[in-house]
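Structure in structure tokens, see below.
Only one protein chain is missing from this complex, and each of the others stays in its spot.
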Amino acid sequence: MMELLFSGVAIGSIYSILALGFVLIFKCTKVFNFAQGTLVLVGTYLSFTLITDAGLPAPLALLISMVAGFVLGFVIERLLLRPMIGEPVLSVLLLTIGLSEIIKAVLGLVWGAWPRPFPPMFPGGSINLLGQNIPQVYFWAIISSLGVFVLFILFYRQSSMGISMRAVATNQDYASLIGISVSRVFALSWGFAALVGAVGGVFLASMLSVNLNLDAFAFRAFPGAVLGGMDSVGGALLGGLAIGIIENLAGKFVDPLLGGGAKEVIAFVVMLAALLVKPYGLFGTEEIERL
Amino acid sequence: MRSGYFKVDYRRDRELFPLFIERLVLAVAVVAAIILPLITDRYLLHLTNLTMIAIVGAIGLNLLMGYTGQVSLGHAAFLAIGGYTTAIVAGYLPQLPFPVVILIAGAVTSVTGLLAAVPAFRLKGLYLALSTLAFYYIVMFIILKAEPLTGGAMGRHIPELNFFGLELDGEYAFYPVGLAIVVLGLVLAKNLLRTKTGRAWKAIRDWDLAAEAMGVNLRMYKTLSFTTGAFYAGVAGSLYAYYIGFISPQDFTFTVSVNYIAMVIVGGMGTLAGTVAGAAFITMLPNWINQLAGYLQSLWPAFQASTAVPYLERLFFGLAIVLFLIFEPEGLFGLWKSLRNYLVMWPFRY
Partner (left out) sequence: MQRVASKWFWLVAVLLVGLLLAGCGGGSGKQSQSEGQLGQQKEQTPRQEVAAEGITPDAIKVGIVPDVTGPTGDIGVQSQAGWDTYFKLVNEQGGINGRKLELKVEDGQYDQSREISLFKKLHTQDQVFTVVDVWTTGANQALLPDYIKEKNIVFPQSRATFMFEPEQNPYVFITSPPYHIGYYAQVDYVAKEKPGAKIGVMYPDNTFGQDGFKWIKKRAGEKGLTVVPEVFNLSDVDATSQLTNLKNAGVDYVLLVQAGLQGAVIFKAADQLQFKAPFILNYNTTEPPLIELAGNTEAIKNAVGVTFYATFAEDVPGIKQVEEMAQKYGVEKKLYYSQWYLMTWTDAMVFTEGLRKAGDNPTTDTLKEAIESLQDFNTGGLTAPLSYSASRHYGSKQVKYVKANVEKGYFEPVSDWYTPEEG
């Protein structure tokens, strides 16, 4: 039972980082980014190449790919999202689907379909925590995801840029009236999302391997983002963790009843339930439309 | 002297094909449809058949997405339900004529469309899209688990098209069947859109609150849109099952949903003629890219066609979605409209 909880928390913390990517963009720009999974891939492949081909130490490689991810997110916003301002929300959603196809195709052309083992970033073996053996990767995944969340919560609370981003999230018109550059906030949001994606991707690849299908895991992080509330940073953390734990519990209790496979679908059942009962998630802001 | 093509009275508005050039294109299309099986080989006819199946499914998605403004990321689930209903019904009652089976598949799928519409009572836009995504995964899970009926992951064989004892098999036999259903589907949709229902859908798409204020019953018309869209998808899934002869969950991946969305966008949201073009474009794209790559390789031997082709295909696919959304939101139909207006007004620019 405890093993299940621990591995659930570890997988969940990766889901939270992936969910954070959705939230960061949605919070300020109200765009639901279907390409988040492929942004994760970009960061993963970059750090992989930097470590194995360029021989850089892992932390430096991760740092560089985070910066590169940030730049990429920024550029995507400028080139593709900027012309779509004012278009229906759904057109923008569909645009990000197209974007994810493009990114994946380019990655495939450059790196090919070959899955490769990710160079070990963490010492092998396990750490003993609360009487449980936890693999090092899991331990560091939990620690870094907590770190990332603390940083972002502080950023939104304390820094002036963070506060102006929250202002844009609350009301774009008023924010621009008081002199906040909405376009810069938009671009920054995309940059941050891609940066966070690189972190999540590196952990995911360390547990599995570097391959072009890793973006499918971002799909399984959707429910986390929805459950927590699409525009709540803290919600993404709790939502992601909850999904990780629920999946493992479903594996234990539901699988024997249905003959297996419940892990894959339980998150979506939870998401549908959340959408029907509390559409804006546990901590999300309700959208009210006035005539 | 007129300065463009405008519908200035209701008679004009009711006409299906008001312009000479449109009637011309229609005539060409009819002739092409008749002589096509005579001049193509089996492979191109096979692609044409797949295109026709895609057209039927894409009409359904366009009614939902282009005309009512409700995005569905779960279209593949409707196709799957149609396909599996066909497999089950035709499997247990092989003597049933196929039009009946197809209608049953469509009807069953529209009932599940009713279920998918329930979240639409409360949700809209993005959140509704996410609920259809969840719907998709849950339906596929149920299909996987309902093994005695669906064959689970092992899939199911479908008997050949049975028309009162006459068995139809192969590309040439399927073509007239598919063509008849496509024409029927287009005519039905076109006429449905000219009724009160069609106008209500467009009103919901343009602004749901305003539509409600004008007395459009949102629940009823959204549900109607979901069931109609699901009906078309069910028919498409049924045709697919008959045509391929074997289905398994692998036939209805999420990529299938994305492909249908791309068909609607590339063709033009909210246009039926565009849907036909979009379905053809997306279905034929792999073939074109393949030939393009073969050509590139003959020019430039270092080019690794076999490994690059699929990525090039996805690249064009993504680019088509992105470029059309940014520059021509009306899709191929928008391009045609510009061309049509240019031809109608020629030699003047406006």
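Residue numbering begins at 1 within each chain, and the chains themselves are lettered A and B in the order written.
Note that a contact is a pair of C-beta atoms (placed from the backbone, for glycine too) under 8 Å apart; a residue touches a chain by one contact, two chains touch by 3 or more.
Just so it is clear, the model here is predicted, and its values are computed rather than measured.
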| item | value |
| --- | --- |
| Option touching the unshown chain, where A:21, A:69 or A:108 are the choices | A:108 |
| Where the missing chain touches chain A, by residue | 3-4, 7-8, 10-11, 108, 112-115, 117, 120, 124, 126, 133-135, 138, 204, 207-209, 213, 216-217, 247-252, 255-256, 259-261, 263-264 |
| Interface with the undisplayed chain - residues on chain B | 41-44, 46-47, 50, 144, 152-155, 157, 171, 240, 244-246, 248-251, 253, 255, 284-288, 290-292, 294-295, 306-307, 309-311, 316, 323-324, 327-328, 332, 334-335, 338 |
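The rule is short, and it goes like this: only the chains that are shown with their structure count from here on.
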| item | value |
| --- | --- |
| Centre distance in Å when chain A and chain B are each reduced to the mean of their C-alpha atoms | 32 |
| In the complex, chain A residues that touch chain B | 32, 80, 83-84, 87-91, 93-95, 97-106, 108-109, 112, 219, 222-223, 226, 230, 258-259, 261, 264-265, 268-269, 271-272, 275-276, 279, 289, 291 |
| Residues of chain B defined as touching chain A within the complex | 65, 69, 71, 118-119, 122-123, 125-127, 129-131, 133-135, 137-138, 141, 144-145, 209-210, 213, 254, 258, 261-262, 265, 307-308, 310-315, 317-322, 325-326, 329 |
